[in-house]
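Handing you a structure now.
Moving on, here comes chain A:
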Amino acid sequence: MNYYDILFYLFAIITLVSAGFVVTTRNVIYSAFFLLFTFFGVAGIYVLLAADFLAVVQIMVYVGGILILLLFGVMLTNKITNVDIRTGTSNLLPASIAIGLLMGALVSAMIYTGWKVQPASEIPDTSIKNLGALLITDYLLIFELLGILLLIALIGAASIARRDKE
Partner candidate 1 sequence: MIGFPILSLITFLPIIGMILLLFIPKEQSKSIKYLTLAITAVQVVLAIILLANYNYNAAGVYEEKSFQFIEKFRWIYITGISWLGNVKVDYFLGIDGLSMPMVLLTAIVSFIATISSWNIEKSVKGYFALFLLLDTGMMGVFVALDFFLFYIFWELMLLPMYFLIGIWGGPRKEYAAIKFFIYTLFGSIFILLTMIGLYFSTTEVLADGTRVLTFNLLAMMNPANSTPDGILSIANPNNLRFIAYIAMFVGFAIKIPMFPFHTWLPDAHVEAPTPISVILAGVLLKMGTYGILRINYPIFPEITRQLMWWIGLFGMINIIYGALVALAQKDFKKLIAYSSVSHMGYVLLGMASLTTAGVNGAIFQMFNHGTITAMLFLIVGVVYDRAHTRGLYDFGGLATQMPVYTGFVTVAFFAAIGLPSMSGFISEALVFVGSFGVETTRVLAMISTLGILLGAGYMLWTLQRIFFGPLNEKWNTLLDVDKRELAMFIPLSIIIIFLGVYPSAMLNIMNTSVNTLVNFVSGNINSITQNGF
Partner candidate 2 sequence: MANLYQSLELIRPEIVLSIALIVLVIFDLIFHVDKKIIPYVALVGLIATGIFTLLNPQSGFAFQQTNLMGKIGIFAVDSFGNYFKILIIISSILIVLYSFSSEEINKIQERIGEYYALIFGMILGMFFIVSATDLILVYLSLELMSLSSYVLAGFTKLRDRNSEASLKYLIYGAVSSGLMLYGISLIYGLTGSTNFYIVNMILQIPNANQFTLAFANVLIFAGIGYKISSVPFHFWTPDVYEGAPITITTYLSVASKAAGFALLIRFIKTTFVSFSDSFGNWQVISSFDWKTLLIIISILTMTLGNFTALWQNNLKRLLAFSSIAHAGYLLLGVVVFSNGGVLAILIYFFVYLLMNYGAFLIVMLISNKSGSENIDDYDGLGYTSPLLAVSFVIFLVSLAGLPPTAGFIGKLYIFIALVDAKMITVAIIALLNTVVSLYYYVRIVKHMYLNKPTENTLTVKPNLGNTILTLVLVIPVLVFGIYFQPLVDWAKNSLNILGLM
């Protein structure tokens, strides 16, 4: 156990515990806040995996964007006066069985598979430059495609959420 390991476990526990609360707590607001911790935890994991830029993006996009969006969602779909925003559950038993099986299968697959592990040739200081280069070379097409995708998302979201002229 070195610091690396300890940090990993720390982030892992933050991620999983908060994720667990996200999917179990009955209060939607709590849930959203636990999701915040999960995102942070994942960002931490990214850092451990030498993906610094990604970690930043994770926090900026997820925490700064998506989470806020979700919170807006919560607010807009519940009456503000109702402090105790609770939600019910469904499919508990079949879901538990299914997810149990799935998790078992996945975890065992993860553990027993002989993944390709190669020592890193040389870890660069930062990934930004490399990522940037890749984005405009090999992944240029995908990059452009994502542009269109965001445009579509914009149009779509605006179109569907807009209040119609009555």
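By definition in this document, a contact is a pair of C-beta atoms (placed from the backbone, for glycine too) under 8 Å apart; a residue touches a chain by one contact, two chains touch by 3 or more; residues count from 1.
Selection criteria: all candidates are chains of the complex that A comes from, given by their letters.
Predicted model only: the values in this text are computed from it and were never measured.
Engineer: Determine, using the touch definition above, which of 1 or 2 touches chain A in the complex.
Structural biologist: 2
Engineer: Please output the residues of chain A touching candidate 2 within their complex, sorted ascending.
Structural biologist: Residue positions touching the partner: 105-106, 109-110, 112-116, 137-138, 140-142, 145-146, 148-149, 151-153, 155-160, 164-165.
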